[in-house]
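Quick one: this structure, given as structure tokens, is what I'll be asking you about.
Missing here is one protein chain; the remaining ones are kept as they sit in the complex.
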Amino acid sequence: MKENRRGFASDNNAGVHPAILEAMGAVNDGHVIAYGDDPYTSKAEESIRQHLGEDTGVFFVFIGTAANVLGLSSLTRSYNAVICPETAHINVDECGAPEKFSGCKLLASDTPDGKLTVEMIASHMHGIGFEHHVQPRVVSITQSTELGTVYSIDEIRQIADYAHNNGMYLHMDGARISNAAVALDRNFYEMTGEAGVDVLSFGGTKNGMMYGEAVVFFNQTLCEDFKYRRKQGMQLSSKMRYIAAQFDAFLQNDLWKTNALHANRMAQRLYLAVKDIPGVVVTQPVESNAVFAQIPPEIIPGLQEQYFFYVWDDDRSEVRWMCSFDTTEQDIDEFALLLRSMLSSE
Amino acid sequence: MKENRRGFASDNNAGVHPAILEAMGAVNDGHVIAYGDDPYTSKAEESIRQHLGEDTGVFFVFIGTAANVLGLSSLTRSYNAVICPETAHINVDECGAPEKFSGCKLLASDTPDGKLTVEMIASHMHGIGFEHHVQPRVVSITQSTELGTVYSIDEIRQIADYAHNNGMYLHMDGARISNAAVALDRNFYEMTGEAGVDVLSFGGTKNGMMYGEAVVFFNQTLCEDFKYRRKQGMQLSSKMRYIAAQFDAFLQNDLWKTNALHANRMAQRLYLAVKDIPGVVVTQPVESNAVFAQIPPEIIPGLQEQYFFYVWDDDRSEVRWMCSFDTTEQDIDEFALLLRSMLSSE
Amino acid sequence: MKENRRGFASDNNAGVHPAILEAMGAVNDGHVIAYGDDPYTSKAEESIRQHLGEDTGVFFVFIGTAANVLGLSSLTRSYNAVICPETAHINVDECGAPEKFSGCKLLASDTPDGKLTVEMIASHMHGIGFEHHVQPRVVSITQSTELGTVYSIDEIRQIADYAHNNGMYLHMDGARISNAAVALDRNFYEMTGEAGVDVLSFGGTKNGMMYGEAVVFFNQTLCEDFKYRRKQGMQLSSKMRYIAAQFDAFLQNDLWKTNALHANRMAQRLYLAVKDIPGVVVTQPVESNAVFAQIPPEIIPGLQEQYFFYVWDDDRSEVRWMCSFDTTEQDIDEFALLLRSMLSSE
Partner (left out) sequence: MKENRRGFASDNNAGVHPAILEAMGAVNDGHVIAYGDDPYTSKAEESIRQHLGEDTGVFFVFIGTAANVLGLSSLTRSYNAVICPETAHINVDECGAPEKFSGCKLLASDTPDGKLTVEMIASHMHGIGFEHHVQPRVVSITQSTELGTVYSIDEIRQIADYAHNNGMYLHMDGARISNAAVALDRNFYEMTGEAGVDVLSFGGTKNGMMYGEAVVFFNQTLCEDFKYRRKQGMQLSSKMRYIAAQFDAFLQNDLWKTNALHANRMAQRLYLAVKDIPGVVVTQPVESNAVFAQIPPEIIPGLQEQYFFYVWDDDRSEVRWMCSFDTTEQDIDEFALLLRSMLSSE
């Protein structure tokens, strides 16, 4: 493979947007108090509040897994359960960190498209008040989902209402929240706090940042002790200004939006370019920056040699192609061409 | 306080060395596989092995607390205990993360100077084999210590020998290992693997890096499953290349040494400048980049307005002044002048 | 309900067999060393070894949940997973204790009859060696199952072989192992150690004991540190002789067998008495001491007033009737009569 060639493995295989890098350099001067008690961090928190509500609690951590795990931990006791889709990052891609750290069990539902429904949640609501069973306390959804689909605001609100009516909270894993926001053409707040989300993992690394994620609480009584959880959770950065600078730049001048719009457009372009190729079956609606497709297994290794990507489901020969802020039209076109040629020569 | 004025609060109040920042920018091009399976990470691991031994296991995490906690977790089961000084970072500055994550109890010894001795360790060695008691399994020391003192290589070896003879491992918190290495004028390996250290938290953030720490195993059988612990411990960075680039730059051209030598020299200069000021009592030998001193409590707030630093022990009116890679001679001289003038006008 | 009337709620609603009570009184004289270092405990361990193998490690704990959780903990690290049926006690009836205590995730399979198959286990074997996924380390089966079915020895052996060939251990929850043994007409060892079980929760409380369960290790290298786990797991009884006396009596004179044979026979009698009643659909093969059946929901409350039992699945109106060592033929006959009369008068 050509050195550092752009592929479709993941939006986190991309580098950092130049404006983000520049912002990190711009805060490098002199001394500021460590661990977040500095003006850059205050400013970045304020930037986030402008997008997500003035009354939110905002806490920076290093990564999305930590944002999810610490956010969930702050809402639960160890005898609680978290309801989520089978495909949720917390369920399959965090090596059991939610269970290890919170003690909670995850109750997962099979879904066709990565999206939880009220009916799925309701199927887990038994044994309430019965001490032999874990007690559901949080519903967790991912926006956009791990399958590239996007909840409508109504769908989020229905889940939130159900959760709240049943004494539960709604957590959102927003690792790709920018892609969802541009897909729905709504702002962050409309999709989260206004729709009933209680705690949000607000991510930017998959959209041009280097590292850092924000845990955002829409109800500040839920995060009164979160600073201790963050420190004990090994997520308190000493030189916090560099996370702050990233978020600040990410939210300025609509960089988040520009990047996400681009990535989503590239996924649409990829979808249009491959959907009619014989031998390719697109398996999920392309609503954000991912394309899922079944392709013949025998062509996968050769294709991966040119453009790295992951096989999502070996049994079904289903692959995932992610677009990122730096994917180019040429990348798409050349990839589609290659795919088409490999399939026609079969 | 002047904006971003350099003070003596902590070496992590400083920014990032320009060479480090530059190295981070230099790896920004194109796509590489996430989570460390990239050439930059391999190269940085190799750089660390050149300093610490070819047979070491090297794992990057985000911060020192995590390096300590995950390193200790990999050596213990929950019924074990970790023996450390009362002043150890793991004991007082990690909000109970070691206990929470490993389940282990810490057995702490009072020390005059932050340095553990074999006698102190031996005092915890009772109840061995008795199931009612936690079973000591690791000794943890910090080099240089939280009080700025430095273990000699002989002292480390004695502790290592005692630990090994009693079925225990030796862990070293090397958050400021560069400062210790230049203080002893020895290389990293002589102070660690060669002296009997089993697991090292190898840090650079306090010496000019932005974030990132390496857990280094001198016996690779101890880290066979560490990759799972790191992921479950919420410490696996997706865009790992930016941690790798930092470490690579840190170890190239002796940047680590230049920075640490400077910081230590500044601490000596500070020591010499204040030791004879009436009202100042230096309380610890100045062996690395810290000066501990008792000063009259009434001058502390005024002094902190000009140069921020922490009170270490309120009861004794003892303060800590840390020097960093970017402390200047002028900083020292002006600070000492101010201190002298405040004390003479009392 | 008549005072202390025998019902079909659970075999642990029964009292204690008189021979067990008597044995507890017989060890009451004088002082013995606490925490199991006494001759009664040695004798009971020896009794268990006579049934399960001379080379087994035997540890008494208070209850089956603890036997399961501590047994599983001793086989796993927190990043591991335990594969089990959806209906497993560890999955649905221990309030998340396995996750809380071991940190592990449970990977559960839907089953028609509570019995795991190699195919089901295999469906969880992906992501092996991939640090983002939990790593399966133990398969856990229950004999007899929570649905009253019984694994054949061949079925156990196949699961054991698959587990061992894939680097996993086989754990058996033997809360009702006596009922399975008499169902198969095999001894305990043939169903466990000989068939490839690595760790067994050996229970007696559901078969006439008062409290106490044994964790039995067929490979003693697996339990070298179990005494610490038991103590830290809050399962070390000070006056251990009273658990020991129970197990000794349970295994003497085939008391376990007499009790289990009786309970199983009562379940058969119940099955025969109800299977042809119109409105009753027996839903599981009656292989041990449980009868599962669908009955019309409207008769359940009235029936429960006379004989307490649990609704197993509200949606399907499926109930569970357990027989115990003290169930009488008259109990069965009167209950069946009542059931028939309630259904005929509908």
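Letters A, B and C name the chains as they come in the text, with residue numbers starting at 1 for each one.
The rule is simple: a residue touches a chain if its C-beta (ideal position, glycine included) is under 8 Å from a C-beta of that chain, and two chains touch if they have at least 3 such contacts.
Keep in mind the model is a prediction, meaning the values are calculated, not measured.
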Hidden-chain contact residue, picked from the options A:192, A:232, A:246 or A:264: A:232
Options B:7, B:36, B:64 or B:103, residue touching the unrepresented chain: B:103
Contact with the hidden chain (one of C:76, C:91, C:178 or C:205): C:205
Residue numbers in chain C that touch the chain omitted from display: 3-7, 9-10, 12-16, 18, 21, 24-25, 27-34, 62-63, 65-66, 69, 94-97, 100-101, 205-206, 210-211, 228, 231-239, 241-242, 308, 324, 326
Interface with the unshown chain - residue positions in chain A: 35, 77-79, 103, 131-132, 135, 225, 227-232, 236
Sites on chain B contacted by the missing partner chain, in the whole complex: 78-81, 92-96, 99-100, 103-106, 126-127, 131-134, 314
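By definition in this document, only the chains that are shown with their structure count from here on.
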Interchain centroid distance [CA atoms averaged], chain A/chain B, Å: 33
Mean-CA-position distance for chain C and chain A (Å): 42
For chain A, residues contacting two or more additional chains: 94-96, 100
